[in-house]
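Here is the structure we will look at, set down as C-alpha cells.
Note that one protein chain is taken out, while the other chains of the complex remain in position.
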Amino acid sequence: MLDAGIFTQSFMIHAWISGTIVAVLSCFVGFFVIVRRSSFVAHALPEAGFAGGAGAVLFNINPVYGLAAFAVGGALLIGYLGKKERNDVVTALVLVTALGTGALFLGLTNKYATGAYSLLFGQIVGVSSDQVFVTAVLGAVCLLFLAFLYRPLLLDSVSSEIAAVRGVPVRFIEVSFLIVVGLAASVIVPVVGALLCFSLLICPNAASVYITSNPGKALAFSLLFSLVDVWASIVLAYMTGWPIGFFVSMIGALLYACARIFHCIKIHAFKIKTTDCTVVY
Amino acid sequence: MRNIFNLIFAPGFFENAQVINALLLGGVVAAISGVVGVFVVIRGQSFAGHSIADFGGAGAAVAFLLGINTLWGFLGFGVLSAVGVELMGRRAHERDTATGIVLSIALGVESLFLFLDTHYTGQSGAPMLILFGSIFVIKPSTVPIVIGLTVMTAIIICLIYRPLLLCSIDSDLALTRGVPVRIVSLLFIILLALVVEEASLITGALLSTALLIGPAATAMRLTHKMGPAMLCSSVLGMLAMWLGVVLAYDSYLWPPQGRGWPVSFFVCVLILLFYLLGRMHGTIHRADKVSQSAEVITNA
Partner (left out) sequence: MMEKDQNKTSHAILSIENIKVQFGKRCILKDVNIQVNPGEFIGLIGPNGVGKSTLLKVILGLLAPTAGNVCIGGKTARKGNRSIGYVPQKLYLDPQIPLRGRDLVALGLDGHRWGISLHAKERKKRVDEMLEAVDASRFADSPVGLLSGGEQQRLLIAQALLTEPKLLLLDEPLSNLDIKSAYEVVQLVSRIGHEKRVAVILVAHDMNPLLGVMDRVLYLADGKAAIGTVDDVFCSDVLSKLYGYPVEVLHVNGRIMVVGGNDSGMNGFPLESNCCDSGAES
C-alpha cells in the first residue's frame, strides 16, 4: 500500500511540513484550551474562520487571509461582547453569525466550491509552498505570543482573582488568548479542516492530563500525541483518499480513550493516597 | 401601493407552495426553539445544544448516503448524542471536555460521510444541504411530521415546566424537594435534541444554534420574567425566520442573477441584530439605575 511517493512527492513534503507545524501549534494552544475550559471557543473560532475562507475563495484571495480575518475578528467580538454576558451565549452568537455569512459566500460562489469545501474538511495534498511559508510564519508568531503570555495566562486560568490583585491586566490576557486561538485556527484549518481543527486542539491535551499532572510533562505528552495523530492521519488520508479530518478526530478520540483507561488502571493498581482521590473517581 | 407590496414580496411569493411550506415550518420550529432556548440559556447548555446539532448532521449525512429522509438521520443521531452527553458529563466540571470529545467524534464521522455522499451519489450539494440548510426544498411529506413532533415537545414542556425550572435554577434545591433531577435533565436534553434537529433541517446543522440561543438571549435582556421571556423569544425567532424567508425569496432578483441568497444567512444576521439591539436597550435601561454609583466610582 505504502509507496515511496508519500515521502518524496513535493506536495507530500509540503503536507508533512505543514502537518508538523500544525501539530506543534495545536498542542500548545490546546493546553490552555483545556486548562481554561474553552472548548466551545476552540470550536467556534475555526468555523468562523471557515466563513472568511469561503469569502476569500469567492473573491479570489488567498483563503488564509480570509480565515485569519474572520477567526481573529470573531475572537475580538467574543472578547468585546463577553464583557457583560455569559461567554457561551456570546460564543454561540458569534459562531452562527459567521457561519451564516459563510453560507452566503458558499451560496454565491458560482463554480463548484472545491476551495471552500477543502477548508471545511481539510485538504492535505493541496498545500502549496507559499502556504507552507505562511503556515510557518503565522505558527511562529502564535507560539511566541503564547510564550509571552504563558505565566500570567496560567495564573489567570488558576485564579483570576489572584491575577487581578497581582496587577495582571486580566481582560487583556483573556482577549489575547482568544486572538491566539483565532490565529492558530487560521493556520490549522487549511490543513485539517474547519470542522476538525477543534479535534486537534482538544483531544491530545484532554488525553495527556489523564497521564500526568506535571504541566511540563503534560505538554510533552500532548506534543507526542498530536504529532502521532497528525502523522498517522496524513498516511491514512494519503492511502485512502478520505478526508484527513476524519482520521484526526478518530485517532484523537482513540488516544483520549486509551489515556482514560490507563488512568483507571493506574488508580486501581497503585491506589494513590491523596485524600480526595478515592472519592473523586 | 401594489408596487411597494411587490418590492417587499417578490412576485409569486404567496402562490409558491415551497414558500408556504417554508413559512409554516420555519414559524413552528422558530417558536418552539425560542421556548426551549430560554431553558438552554439558563442552564448554560449552548455548547451542548450546538454539539447535538452537529452530531445530527453526521446522522443526516449517513441518511443521505442511504437515500432515507435526512430528518430521520438528524433525529436519530441527535437524540443518541444528547443522551450520551448527559450521561458522560454528569459532573459539571467534566462537561466541557466530555462534550468536546463527543463533538469531535461526531464531526469526524460527519466529514467522512459528507465526503462519501459527494463521492458516491455524485451530488456535490450534499454538504451544503446538510450543513447550511435547505428550507425551500423540504418534502411536503416532512411537514406534518415536524409539526407533530413540535406539538409533542410543547406538551411535554408544559408538563415538566415547573420541575424543569426549579432544576435549572438550583438543582440541589430541586433534589431536596423530591424532583427527580436526573430524569428531568435527561428528558429535557432529549427534547432539546428534537428541537435542534428540526431546526437543523431548516437552517442546517451548523446554524440551528442561531434559532436556539439568539432569540432567547435577546429576550432575557429585555425581561427577567420567565413567561414573557419565552413569548418574546418565540416571537423574535419567528420574526427572524419569516423575514429571512421573505428576503431569501426576494434575493433571487438580486445580484448575482438567478442565485438566491441562503435563508440561513438572513436568519443569522437578523438574530444577531436583534441581540445587539436588545443589549443596547438593556444597557440603557440599566444605566439609569447605576449611573449614580458609576459617577461616585469615577469621581473617587
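When the chains are written out, they are named A and B in that same order, and each has its own residue count from 1.
The criterion applied here is as follows: contacts are C-beta pairs under 8 Å (C-beta built on N, C-alpha and C of every residue); 3 or more make two chains touch, one makes a residue touch a chain.
Predicted model only: the values in this text are computed from it and were never measured.
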item	value
Option touching the unshown chain, where A:L155, A:V235 or A:C258 are the choices	A:L155
Per the touch definition above, residue among A:A163, A:I179 or A:C203 touching the missing chain	A:A163
Touch with the omitted chain, as defined above, among A:S26, A:S39 or A:S208	A:S208
Sites on subunit A contacted by the missing partner chain, in the whole complex	31, 34-35, 37, 147-152, 154-155, 158-159, 161-168, 208-210, 212-215, 218, 272, 274-277, 280
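What we mean here is this: only the chains that are shown with their structure count from here on.
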item	value
Distance from the mean Cα position of subunit B to that of subunit A, given in whole angstrom	25
Contact set on subunit A toward subunit B in their complex	34, 37-40, 42-43, 47, 81, 84-86, 88-89, 91-93, 95-97, 99-104, 106-108, 110, 112, 117, 120-122, 193, 195-196, 198-199, 202-203, 206, 242-243, 245-250, 252-253, 256
Residues of subunit B touching subunit A in the complex	41, 44, 46-47, 49-50, 96-97, 99-101, 103-105, 107-112, 114-115, 124, 127-128, 131-133, 204, 206-207, 209-210, 212-214, 217, 256, 259-262, 264-269, 271-272, 275, 279, 283
